[in-house]
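Apart from one protein chain that is not included, each protein chain of the complex appears where it belongs.
Chains: A, B and C, in written order; residue numbering restarts at 1 for each.
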Amino acid sequence: MKRTTIKELTKIELKNPVLLEGLPGLGMVGRIVIRYLSKQLKAKKLARLYSPHFPYYVLVNKKGNARLLHGEFFFWKNDGGENDLVFFTGDSQPQTIEGQYEMAGCILDFAEKNHVKTIVTIGGYRKEVETKPRVVAVSNSPRLLNESLKAEALPSSAGNPIVGTAGLLLGLAKFRKMEAICLLGETRGYLPDPRAAKSIIEVLQKMLKIKVDTSELDREIEKSKEIVERMQEIEKRREKYAKKMRRVEEEKISYIS
Amino acid sequence: MKRTTIKELTKIELKNPVLLEGLPGLGMVGRIVIRYLSKQLKAKKLARLYSPHFPYYVLVNKKGNARLLHGEFFFWKNDGGENDLVFFTGDSQPQTIEGQYEMAGCILDFAEKNHVKTIVTIGGYRKEVETKPRVVAVSNSPRLLNESLKAEALPSSAGNPIVGTAGLLLGLAKFRKMEAICLLGETRGYLPDPRAAKSIIEVLQKMLKIKVDTSELDREIEKSKEIVERMQEIEKRREKYAKKMRRVEEEKISYIS
Amino acid sequence: MKRTTIKELTKIELKNPVLLEGLPGLGMVGRIVIRYLSKQLKAKKLARLYSPHFPYYVLVNKKGNARLLHGEFFFWKNDGGENDLVFFTGDSQPQTIEGQYEMAGCILDFAEKNHVKTIVTIGGYRKEVETKPRVVAVSNSPRLLNESLKAEALPSSAGNPIVGTAGLLLGLAKFRKMEAICLLGETRGYLPDPRAAKSIIEVLQKMLKIKVDTSELDREIEKSKEIVERMQEIEKRREKYAKKMRRVEEEKISYIS
Partner (left out) sequence: MKRTTIKELTKIELKNPVLLEGLPGLGMVGRIVIRYLSKQLKAKKLARLYSPHFPYYVLVNKKGNARLLHGEFFFWKNDGGENDLVFFTGDSQPQTIEGQYEMAGCILDFAEKNHVKTIVTIGGYRKEVETKPRVVAVSNSPRLLNESLKAEALPSSAGNPIVGTAGLLLGLAKFRKMEAICLLGETRGYLPDPRAAKSIIEVLQKMLKIKVDTSELDREIEKSKEIVERMQEIEKRREKYAKKMRRVEEEKISYIS
């Protein structure tokens, strides 16, 4: 394998499909959202993406088999609705700059071939979140941006960089004449963050006019809460200690002077 | 040399050949196994693999000559048995992600050309081994996995990553419709580990129905024992010291508070 | 996108065009100069350059849209004057060696196509500047070098390396039979340095026989002064501290002896 390649698993005609992408990244927000949605909607396998830019190991699965790191496309037939959905997630982001650009190009080729006109990319946005995480939206389409704001997303402030595949797909979409929007959930980013994922799913439900049961996600949030609290405590102690050390260090210096 | 290339040294017709691969890695387990087997079975040179992804130095050999880092294929005609064997080992793993994928693809091309249908990759698995190292098996073929379990290998737990060529060959084999299994010997991984290699050779003897004299390996194990013990002692002391330092550090902090 | 590519935005016939290049680098001198000149001269967009060697993120702009990192070409019709001007600046330098060479080659292809015969590259030169920053010139053309010296640039001393695109364009220009000069403004390099930029603009005004209002730049210089002073103070303290620590360290050693 010399280049990123996509193996189709099914041939299917899709109706005005929207592509939703979420890979591992800050707080695993993108990946959690895509996995949760495709599971709840019972989306079916569409294609697999392999790339020589993923890390060079295989993962052992439950059957004692191993598989290459890969990306996966799922589809969901939205009967009665306007848009079928295509989901993309995977095990890893490409590990080099050139690999990032190559994979993003490959995903867009596949999207074009399937007549995708709209792309939603999903990720995390580092923030000390106290209450409900907010969702920040960036888009190459005023129409899409507006829809996201109506769905209670917030506009991003200028200058923020969006790193990785979520950003590149958004940046490259305009050369394919596709509308694209990136939704970023606020997250501390230390740990997989189902809270940030839920905020994004709420926005998506309104934007895409879909209905998803979030009770399973709520259980995940409950479980993660305890861990998050422990992490925060550790962090606070570390900060307190660092402050003390700085003070001690400064006293030393005054002493030396 | 712009790409990984294989130079054939002999033309030979092989009978249902099985490819066994083991490169330098954790505990050097893979390389020890392949070198020991091909030596004991008096396997003959089949081909050499060169790659611009190996480190850029040459090694001086006993004749005062130097040679590029390379991989080597050996073959063994299994008269009366079912499968001829092809061995692959080498000086190094490729040094980049893209190089890892390229070399694995190149090895599989060569295997296909030689009508290989089954691949066994060999490596180490980090574990604090007290008694006899166990062998863990991962396979894309229930049949092969089952044979390894009958030969006293254990199934791997899900989620474990298998890094490098041993993993990639296993992951890529299914695209060539080849059966593949990876055998990992438990090893502390600090030093070349002939004990882990012996455990794997025992499994292989049963799986491949071959007979290999292991007395030379036993001598290696005896020699390595002393070194291993010394290493363990050093390690224990380091841990003890680290624990003390942490205690001291904590006392300092309480003092500062 | 597999290679650096340039998308033309306008077709225009240019009169003896001179290309001026300045990318982010030491003190951001090159970028400040190019942006200031193209803004003051009301230069128009000519083309955009995209590259898989730029970092893999997108930047959010004021409209809540995001864009890939890119380079931009502007042009200015110098009515009545001898040379039209083409400006090139961008968000980033390529991130790998091979990417640096590829982008420089791509810029030169575009320059050739537009009949550019002369290139001016602009950057910073690390120096503890007390008074007005000087401008150092390096050129593959005695004629151009001479003109720059008449415009009060100074010749560079031998052995100095010029890193990045400013250097590579200069080095590669001779294979295209283009005259090239690199102008480096002295800068401490910690912060965007409008003072160094102004010195270069003064040289360029004489060399290119253009007239640019620098009052806006003067305001930038005023604003940056305060920051620079604070930085210098921090640095001095750090040096003082480092000296003390060295002394203490030496005393410890004598004590240990």
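Things to note:
In the analysis below, contacts are C-beta pairs under 8 Å (C-beta built on N, C-alpha and C of every residue); 3 or more make two chains touch, one makes a residue touch a chain.
Computed from a predicted structure; not experimentally measured.
For the chain that is not shown, the touched chains among those present are B, C, taking the whole complex. Considering C:Asn65, C:Gln100 or C:Asn114, the position touching the chain not shown turns out to be C:Gln100 (whole complex). Of the options C:Val18, C:Val86, C:Leu145 or C:Met207, the residue whose C-beta touches the omitted chain is C:Leu145. Screening C:Asn61, C:Ser156 or C:Gln205 against the full complex identifies C:Ser156 as the residue touching the chain left out. Considering the complete assembly, chain C touches the hidden chain via residues 97-98, 100-102, 105, 137-140, 142, 145, 155-164, 167-168, 170-172, 182, 253, 256-257. Residues of chain B in contact with the chain left out of this view: 1-2, 52-68, 95-96, 99, 241, 244-245, 248.
By our rule, only the chains that are shown with their structure count from here on.
Core chain by CA centroid proximity to the global CA centroid: A.
Homomeric contact chain A/chain C is classed as different-residue, with under half of its interface positions used by both copies.
In whole angstrom, the spacing between the mean C-alpha positions of chain A and chain C is 36. Taken residue by residue, chain A touches two or more other chains at no position, since every residue touches fewer.
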